[in-house]
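In this view, the complex is presented without one of its protein chains, the others remaining in place.
Should a chain be cited, it is by its letter among A, B and C, assigned in written order, with residues numbered from 1 in that chain.
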Amino acid sequence: METDLFLAWFEEAARLVRENRDRLNRLDAAIGDADHGTNLDRGLTEVLKALDDSPAGSPAEVLTTAGTTLIRRVGGASGPLYGSVFRQMGKSLETPVTLAGFATAFEEGVVAVERLGKAALGDKTMVDALAPASRALALAVRDGVGVRKGLDQAARAAVEGAKATIPMQARKGRASYLGERSIGHEDPGAASAALFLEALATVAA
Amino acid sequence: METDLFLAWFEEAARLVRENRDRLNRLDAAIGDADHGTNLDRGLTEVLKALDDSPAGSPAEVLTTAGTTLIRRVGGASGPLYGSVFRQMGKSLETPVTLAGFATAFEEGVVAVERLGKAALGDKTMVDALAPASRALALAVRDGVGVRKGLDQAARAAVEGAKATIPMQARKGRASYLGERSIGHEDPGAASAALFLEALATVAA
Amino acid sequence: MKKLINTADSVVEDALNGLAAAHPSLRVRDQVVYRAEGPRRGKVGLVSGGGSGHEPLHSGFVGHGMLDAACPGEIFTSPVPDPIIEATRGVDGGAGVLHIVKNYTGDVLNFEMAAELVEDIEVATVLVDDDVAVRDSLYTAGRRGTGATVFVEKIAGALAEEGAALAEVAAVAAEVDERSRSFGIALTSCTAPAAGKPTFDLPETEVELGIGIHGEPGRARVPLVSARELAGVAMEAIHGDLPLQGDLLVMVNGMGGTPLIELYVVFAEVAAFVKGKGARISRSLVGNYVTSLDMQGFSVSVCRVDDALTRLWDAPVETPALRWGR
Partner (left out) sequence: MKKLINTADSVVEDALNGLAAAHPSLRVRDQVVYRAEGPRRGKVGLVSGGGSGHEPLHSGFVGHGMLDAACPGEIFTSPVPDPIIEATRGVDGGAGVLHIVKNYTGDVLNFEMAAELVEDIEVATVLVDDDVAVRDSLYTAGRRGTGATVFVEKIAGALAEEGAALAEVAAVAAEVDERSRSFGIALTSCTAPAAGKPTFDLPETEVELGIGIHGEPGRARVPLVSARELAGVAMEAIHGDLPLQGDLLVMVNGMGGTPLIELYVVFAEVAAFVKGKGARISRSLVGNYVTSLDMQGFSVSVCRVDDALTRLWDAPVETPALRWGR
């Protein structure tokens, strides 16, 4: 997995988020404050700018720049959270990037979010999409399937994970304020996490 | 014209105003502040109370009590204006009350409003209903028609006078703030003045 | 209609109970709001009043350095003479009483009648008529009193506090009115509790220019444009009537339903406009001061102040809605 793939990843993610901006805002309106799409859209636009201004020399650099930019430009809960995913991945990732190396770095990114957000599987957050994706990657590595197939399985797992948040009662973030009323809605952060993984699968396909 | 007739007049006027309260508010909403019906309704309810509490011994007393109560309870522009009409009438009226005597007192009441409000015919105010009614009464007296017919002609003149305010541009009161936009609406005060005269014609019939 | 009220008829009374409970510095009796400490011997008393629904005007301006009493009428309906008479007697410290009256037929007539009926107290009256949206001519009731009322009550109140005579206090009040102009714009109508529905319907894409403070429609209806353009309309109307020059006291006033963040957006545009005319904003207010129930919109009021008026504006004031210097 080359630097260009990671650059393409964020371009595609930015495009997908822009396309789903209103949907993410609507999901956030139902159980939050209606700005998740706006926040991520703003953040990823800045990420592309940053990657333009200081061309990254390695996949790790791409991830670090992306993570730092999200932290510095998004605000809200998702900014620091997504920011630390990518920053942690950037720290852990070694070049050349194999699927195994990527899977390990991704897992460490997920752990970073869980730590920062004190969130666990089932709390109805982005973790519910990220963790299943991480497990899917691990299995793909174990089964020795190729990069394309592995990322594809990760994307599916993330989408399923996001859908699985619908019946959950939120225990973290704004949605938790609604108590039982948070049940029956997909978590916007889980939905956007799925978009990130779909974006990666697309550019790797 | 006996004391009971004047008492009946205000009872009927109160009923009519209550019935037309929303219409008067709507007329006032179009060119004013939507409270003329509420104001008069409140005022006439108080007038009936006052006439109950201290039974009037003469037509003049009925009018004075009514005028004073309107001034003391209505507020806004119409309170003092209607109040002075009736207070002035009370001052001028002599018992026994003939149509001629009533016509003279009524004219003096109208003059009192014109003075207090500095309003003239054509300014799109209650004067545009009151003044024609006064003239109708004077003619009725000259032609020697009876009380019933005289009051009936006065009521008609008042209604026509009120309708005639529709094409006028207001020169007094809130409606004048609207400039040309005041054209095309009936003046609420003229409309309520017509109700007063209709009430009198009804109880005299 | 969605309102935090008990009944439409009891709004004014209930709110006055809340006012009394919230402000130990005030005393409310028979629909009149007084300073708790009562009149000061030898000080000119200031009484204002008018329909309710414009809060904090007038009751929120009762206190040291401003009004001695306020007479709130029913919603959008001027008070009757009796409470005005009560208030005038209640605040008299032997130096006479100034009636500050917004120029509306109802307010003028009721204050006039009250003034006539208190022969034993010297009463002077100042009419506030600052709204440039109304053409002042033989063909109108004259200009409405709106935002400048705050300037008049504050500055006249400061001079009265210093012990000036009734004639002087009345004179400075009239001077402030002459030096002041206002213009208002509504994004939405207001809903009077008794009416239960908006006074006028305003489409999603239009605004009313030159509105008053009683939910009356304005002089014209135009498309909703940017804050910059709307502020420009208001400022041009004011500037066209009283050229902006020298030091200005400027108030960007919310109509009651407009959030503060939007008022600051407007103030930025007003400040830019003033700068463009070579004048200077020396003092300012941004917030809800002369409202029209839940109406969304704003008004701008400008007073061309000199050093004397600025000194009186800066003088200590301690009221629920305006407070500094103590």
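Following the convention adopted for this analysis, a residue touches a chain if its C-beta (ideal position, glycine included) is under 8 Å from a C-beta of that chain, and two chains touch if they have at least 3 such contacts.
Everything numeric here is computed off the predicted structure, so don't read it as measured data.
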Displayed chains contacted by the hidden chain, counting the whole assembly: A, C
Sole residue of A:77, A:110 or A:199 that reaches the chain not shown, by the stated touch rule: A:77
Listed residues C:67, C:195, C:263 or C:279, member touching the removed chain: C:263
Residue touching the undisplayed chain, where the options are C:19, C:66, C:249 or C:279: C:19
Chain not shown, touching residues in subunit C: 1-7, 11-12, 14-19, 21-22, 52-53, 55-56, 60, 187-188, 204, 207, 224, 226-228, 230, 252, 256-269, 271, 281, 284, 286, 288, 291, 293-294, 296-298, 318, 320, 323-326
Residues of subunit A (touch criterion as defined above) contacting the omitted chain: 25, 29-35, 38-39, 42, 71-81, 116-117, 169, 171-174, 176-179, 181
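Note that in this section only the chains that are shown with their structure count from here on.
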Contact graph of the chains (line, ring, star, complete, other): other
Chain nearest the overall Cα centroid: C
Subunit A and subunit C: spacing of chain centres that average the CA atoms, whole Å: 55
Subunit A and subunit B, separation of their C-alpha mean positions in angstrom: 76
For subunit A, residues contacting two or more additional chains: none
